[in-house]
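Take a look at this one; I'll ask things after.
Shown here: the complex without one of its protein chains, the others still in place.
Up next is subunit A:
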Amino acid sequence: MTQHAATSQPVPTVRMRNVVKSFGPVQVLKSVDLDIYAGEVHALAGENGAGKSTLMKILQGVYPITSGSIEVDGHETIIRSANDAEDAGIGMVFQEFSLIPSMTVAQNISLNRERRSRLGLIDDRAAILEATRIFDDLGVSLDPKSNVGGLGTAYWQLVEIAKALSRNAKVLVMDEPTASLARHEVENLFSLIERLKARGIAIVYISHRMDEIRRIADRITVLRDGRVVLSDVLGDLTPPQIIEAIIGRRLASDLVYRDRGHDADAPIVLSATGIASEHVLESVDMTVRAGEIVGLAGLMGSGRTEFARVLYGMDKATRGELRIDGEVVTFSNPRAAQRAGMALIPEDRREQGLVLDHSVSDNLVLPVIDTLRVGPLVSPKKARGLTQQLIREYSVKADDPNAPIRLLSGGNQQKVVVAKWINRAPRVLVMDEPTAGVDIGTKTEILELVREYATAGNSVVFISSELPELLAVSDRIVILRAGRTYREIKRAEVESEEQLQLIIQGVAA
């Protein structure tokens, strides 16, 4: 962007100039400029591995900068640690949350800067008061004395935001804050962001969801391969322009449903009747035919994930019946479910989908490790071959397949999870929010993979809170409410996203 007459331009709260970051020989950021102004929401977009999180971690003092400069309120500032960032007024709401689960909300908020009484002892009551004041200011009701470990994701975010505000943050960085939020929680977050903006706080908003960016951002910067390819006021841009900047080409296939011409009378592969579980499920019915993709919709807490866990033998059904090919089955553990041809791509990849300290390659080959044996030993050559093939097919961005997978960007970790399970070729693939944190180019690729997989005669159960993608792949949609099957609709009968949304919320029938 060209800089206009400097007089009318306010001083940016944060100005990053020529920021370069290398990890060993790999240059992840190649001279990035970024200006963040008070009271604006600045969207940071780009493909998986483009360097968004890295850029923000530099600002936060998590990674040292390789070269370049950072100015805060017009003053050159050196940020070498989390403390430096805090002093400069930069707060972060992390992509991977960062609270202490064994502590209370108030203790987390005041952590490392606790108020002390005259004796030098911690004044927990002051911390509770402060937390209460911040939550009141934000119009949020949350008990500061509750234990963080027992709270849901949405509350974790609130606590992180409160924690940053209690440290007088002028800039809040939110790295994919809605990735694991339900629809109404997203609404709450957005209205909170509006209030923060009104207070003059600058917000850097990293997201892969175009609709969110268009809704709340004032300005957007797009990174590709560690460079800025676009930085402008959002109002001047059209969605295709933004998407083209992100993926560097026009989008091949859009998020639209294509009738794959599947056989609506194909044999039923999986059927569930009256499934109940210990906690959430009351009575869930669902069938999936060969070659069919069934979308599973519902609000957070409606029991989608719980149902997926039952299908995969992770939780037991207390009532009801599961059949595969018409035969009654009971899965006492995932191993039994796997043998019956089931697979689950779990919702929380870091917790359940990956061994974070193992290499990309080890993670990819783990589900099929038995097929890579020569005699009793795993053949490194076969493992390498398979790894290379999967990395290519799923365009995983990994500089070194032998590096621990936790070093990959979030979206690339997700691709590894998807790749390793599809490669196992289950008859019924259950996917729980498989595109969370995945960039828009990759998302269309993953959806295409799902379609192909079903067209080849396999069955897919697709859980998603993002209705556009749910509508793009599902042949039939089953809606859960409060642990029960509430409705079932053929894709062709759904007229619009809004209509589906209303049905999910129970407003329309």
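The definition used in the following text is that a contact is a pair of C-beta atoms (placed from the backbone, for glycine too) under 8 Å apart; a residue touches a chain by one contact, two chains touch by 3 or more; residues count from 1.
Everything that follows uses one rule, which is that contacts and distances are computed from a predicted model.
Entry comment: the absent subunit's protein name, as recorded by UniProt, is "Monosaccharide ABC transporter membrane protein (CUT2 family)", drawn from "Cytochrome c oxidase subunit 1", "Monosaccharide ABC transporter membrane protein (CUT2 family)", "Serine palmitoyltransferase" or "KipI antagonist".
Of the candidate positions A:Asp35, A:Glu130, A:Glu185 or A:Glu466, contact with the hidden chain is made by A:Glu185.
Residue-wise, the contact with the chain that is not shown comes from A:Ile122, picked out of A:Val20, A:Ile122 or A:Ile268.
When the omitted chain is restored, the residue from A:Val11, A:Met210 or A:Met300 that touches it is A:Met300. Contact with the omitted chain, checked across A:Pro25, A:Gly150, A:Gly261 or A:Gly326, is made by A:Gly150.
Touching the chain that is not shown, out of A:His279, A:Lys316, A:Lys381 or A:Lys490: A:His279 (per the contact rule at the top). Screening A:Val20, A:Leu111 or A:Ile268 against the full complex identifies A:Leu111 as the residue touching the chain left out. Residues 60, 62, 81-83, 86, 92, 94, 96-103, 107, 111-112, 114, 116, 120-122, 150-155, 163, 182, 185, 279, 300-301 are the ones on subunit A that touch the missing chain.
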